[in-house]
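Heads up, one of the protein chains got dropped from this complex, but the rest are sitting where they should.
In this document, chain identifiers A and B correspond to the written order of the chains, with residue numbering beginning at 1 in each.
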Amino acid sequence: MSARFDVIVIGAGHNGLTAATVLARKGKRVCVVEKAAQAGGMARMTDFGGGATGPEIAHLLYNLSPAVAKDTGVAFDAQPLPTIALSPDGFHAEIRGGTLRRAEGTLHPDASAFEALDARLVRFAALLGQLSDKPPPTIAEGLASMASLRDLGGLAKLGLNLKRLGRDDMREFLRIVLSNAYDLLLDELPDGPVAGALAADAVRGAFSGPRAPGSVFTLMYRMGQGCDAAWPMGGFGAFEGAATGAGATLRCGTGVASVDVEGDRVQGVTLEDGTVLQAGAVLSSLGAEATMQLAGPAHFDIEATRRLRNMRTKGTAAKLNLVLSDVPDMPGLSDAQKAGRLIVAPSAAHVERAFDPVKYGRASDAPVIEAVMPSLTDPSLCGQGRQVLSAIVSYVPFAPEGGWTPAVRDDLTARAIDTLETYMPGLSGLIIHQTLLTPDDIAAATGAPGGHWHHGEMGIDQVLTVRPVNGLSRYAFGIGGYYLCGASAHPGGNVTGSPGRNAARRLLTDGIPA
Amino acid sequence: MTVQTYDAIIVGAGHNGLTTGCYLAKAGLKTLIVEKNDWIGGAAVSRSLHEGWTYSNCSYVCSLLRREIVRDLELPRFGLQVIPYEGGATFTRDNDYFAYMSDHNALEREIARHSPRDVDAYARFSQTVMRQCRFIRPFLLRNAPDPTSLHPRDLGELAFLVKQAHGLGAKELGETIRFWTMSIGDFLDEHFESDLIKAHLAGSGIIGTGLGVYSPGTAYVLLHHYMGDVDGAIGAWGFARGGMGAISRALGLAFEEAGGTIRTGSGLDSFRVRDGKVIGVALENGDTFDAPIVASNMDVKRTFLHHVDPADVPEDFTKAVKRFKIRGSSAKLNIALDRMPEFPAAPEGAPFLRGDLHCSTSLAELERGYDDWKDGRWSAEPYFDMLIPSQIDPTMAPPGKHMMTVFVQYAPYDLKVDGVRSGRNWNDTTRAALANCVYDKMEQAMPDIRQRIVHAEVRTPLDIESEVGLTEGNIFQGELTFDQLLFNRPVPGYSDYSTPIEGLFMVGSSSHPGGGVMAAPGANAAREILRRAGKGRAMPKVAA
Partner (left out) sequence: MTQRPASTVPIGLIPGPFHDRLDALSHARGWMDWAGYMSPTVLDTAEFEYFAIRNQATLFDISPMHKYRVTGPEAPAMINRVVTRDVRRIGEGRVGYALWCDEEGMLIDDGTLFRISDTEFRLCCQERMFGWLLDAADGFDVAVTDESDTVAGLSLQGPTSFSVLKDAGLDVADMKPFDLREVEPDLWISRTGFTGDLGYELWMPWEAALALWDRLWAAGGHWGLRAIGYDALHIARIEAGFMAAGMDFQPVHAALRLHRGRTPFELGFGRMVDFDKGHFNGRRALLSHRDYGARTHLVKLDIGGFKPAQDALIYHRKRREVGHVTSGVWSPTAKRNIALAELKAPFGDSKTSDLWAEIYVNEEGRWNRRMVPVTVESKPFFINDRARATPPGAF
């Protein structure tokens, strides 16, 4: 059996779907091939049974790029959520719209320091955000040195915008952009839940503690669109809807066995069931190394395969999904705050200490958690008497020493629930159902390399011109007609759609052979 | 009370202060150097603390000292002799070792003994590091460009940077960006498979810094230790004959021959400032001196937080100085030995024993050492860089006896005892406990080390701070992270050795390009001072 398309997109995650939408809206015949039974990848909803649905892995929207929205027509009814920095002493703090106050509504002593810092970071983040909508800058591709001036244009514009910020801001930007979040935060704030929440944001999903240089960059990346985290009403289905709405074919349930190449050009793909799909171009939203392996290392330079093999993709975040019989008690929080993004990170030092064990293959003794109960914002997710608590638990190793035995899993689950219980007394009595997804599970379920949230560490040595690896950073992936469109491409992870959109546009510029 | 007038006064007779002094004096400025200790040299000293033995009791080996400066100041004429040392080794717990052999063929064989694949990996690793050295060396004796400035000089420096970078080509530029931002651990993991070889090479990525082997930016720290040379052999290290004090002694003699005056035993009270301009210095003993140019060899925190009236500098500047990170991460042991210790793992008379010796056998072990330090403890399994210079330099110990220098990492400045972190927790008890921890680890290589010790000087970060004046005992006068390098060092906008106070300059390692007995900050600052004094032509053209 065989069929012919203009473009095949491997993986129906939000980036694959975004790429498909952009191309389909330009009239290309696009087929999206998804191994799982359901589209969505990391951004998919799941039915926990008993009338409870919720986000299986990713659970919040941070920075869907406006450019993506424009090129795909994807629109979410996004409800911004406040961020609640939970404090062991019960004096929680609420961050909303760039302001900080105590949860009970009174002035927070660090409010002005926080707001100045936040405003500055948002300004800088917006600046870096401009780079997200274009391929990363480079000085030259091969010998075509004339192209280098145009490629430098993006950087030049960044430089110009940087100058426009004024000299003090520019100096501050150049000082902190490669530095570590821990020092930056504690230069301005006392160490406590607010600094802890920001530190946790800087390193969520990363194989890095807040003291590691580069964590300011990841913090700014998260703040890219300068807004609060939001819950998309109804879930993340808009990506799928946009793709099919634009006319793309979606084939779920069978993965791609190989990408077929002839004469240094892709010819299409062969599916695991033997089906051959022909196309002039193939976009892969899998991890960078997996994308190479699908076509086979023989089609890549040895240096490229070596770099891809060395890419750092050790995931550190697990996902704990709880179905509850009721909203747990959360002393000190209002109903609106309970529906917020709840951060358990008592201090920046705590986050750093939580990171230490994962370096040696053990999970944190005292995990750092981002929890949200989407069913409070979006009651349609659950039936009567059901609530969903969705928690990202850090730090958890991809491959613990001794493997993921049931005992290790249970221990991790118990530790996470205990940690939440500190702030939600009686929580464990409400649990009807619980699912733990370790980084290993996430890798198996979605193909994310190492179960890494961003398909690869967002260290400075793996972003921009060197993402995913040096020499393959501008979506075109070696073989003619082959493109990388997932989070391991620039600008990286989170539910942004940017890598997918940028890759699709690059393909449109290069042209698709008939 | 005496009042005397000079053209320039330098506070602190460290190697950078002395270097600045030499250039100023040679340019004809009447120059005074004041030093709080009764000896000169700062952290480049040779001291006799046990009769018959000489300790290089702070810095202990030499590579970074810029050859252009040695030549300009004719330091060999003043007795400076730098002798390269041979190889080195890391000893394991099971009576084996990895030896960094100075003979190329032997090195390949030794690497192959641990991993045949790593022989090629080592070649690739060295090529990359050498390429980065070639890239960075031209910047050491130039001012760092200020990208926020539109001044022609800054634009010129920026253009030089762009030209150097563009010359690399796209792929190599990508590799350069990665190298400058990645961790030494990741860099080594990308190349080697032998844990022991990785551990041996990783030390240079953390020495003197408050970062772990897996902290991004430590590959640069490695480069910082490789970018020097001995007689053109890039990356080679050597001993100064007679100890590191020989460098200071030569600089001091060169300075005095050029007409300069040194006053030791003269601690600074404060920099005297009037109407935003420096007018001289006031010493602790009540002496005051006048000069329109004053240079501080102290680190930026000590200079501005201890000796300048905060009212004389903008608040933002003080804030920037406060947040400048100078972290104590290392201790030092100087040991007099009654004879050469036994190294049971090593062949008799092995030449690599004349090099730098270590006992840390994996990157994980090194990283754990960093975790301990973050929590306010010294590393349970400390990394050390240990040498016995008396094997090469007979002036360091009586015949048949030996002198050993042991640089220890990590040791916190603000030691945690009973949950409280404070420099005051360093006392004889904690100092002895630290030394014991190091001896335990040293027994991995030398089971008889404790029996060999005749005398030992144990220097905690607090001790180094109290004696030398380096904040927290940090050997680089400030962390070598990107937020504190190049145009960010020491304070954005002041990387050109100037300060908000007119006539006051920063000439120590807090300034670009940083620490490590390089003398480049001192020389660069001298060039800047002379240029501003209208005597730019008096500065020899040191930049390559």
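In this section, a contact is a pair of C-beta atoms (placed from the backbone, for glycine too) under 8 Å apart; a residue touches a chain by one contact, two chains touch by 3 or more.
Here the structure is a predicted model, which is why all the values come from computation and not from measurement.
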item	value
Touching partners, among the displayed chains, of the absent chain	A, B
Hidden partner chain, touching residue among B:Arg71, B:Arg124 or B:His151	B:Arg124
Option touching the unshown chain, where B:Asp72, B:Glu110 or B:Asp496 are the choices	B:Glu110
Absent-chain contact - pick from A:Asp301, A:Asp326, A:Asp365 or A:Asp410	A:Asp301
Touch criterion as defined above, residue of B:Ala345, B:Ile392 or B:Ala533 at the omitted chain	B:Ala345
Missing-chain contacts mapped onto chain B	95-96, 99, 101, 103, 105-106, 108-110, 113, 116-121, 123-124, 127, 130-131, 134, 168-169, 171-172, 342, 344-348, 350-351, 447
Residues from chain A at the interface with the omitted partner, ascending	142-144, 264, 293, 296-306, 309, 471, 478-479
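Note that in this section only the chains that are shown with their structure count from here on.
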item	value
For the chain B and chain A complex, residues of the former touching the latter	147-148, 165-166, 169-171, 173-175, 177-178, 181-182, 186, 189-190, 211, 214-217, 316, 323, 325, 364, 367-368, 371, 374-375, 481-483, 487-488, 492-493
Chain A residues within the chain B interface of the complex	138-142, 148, 163, 167-168, 170-172, 174-176, 178-180, 183, 187, 208, 211-214, 310, 312, 352-353, 356, 359-360, 459-462, 465-466, 470-471, 473
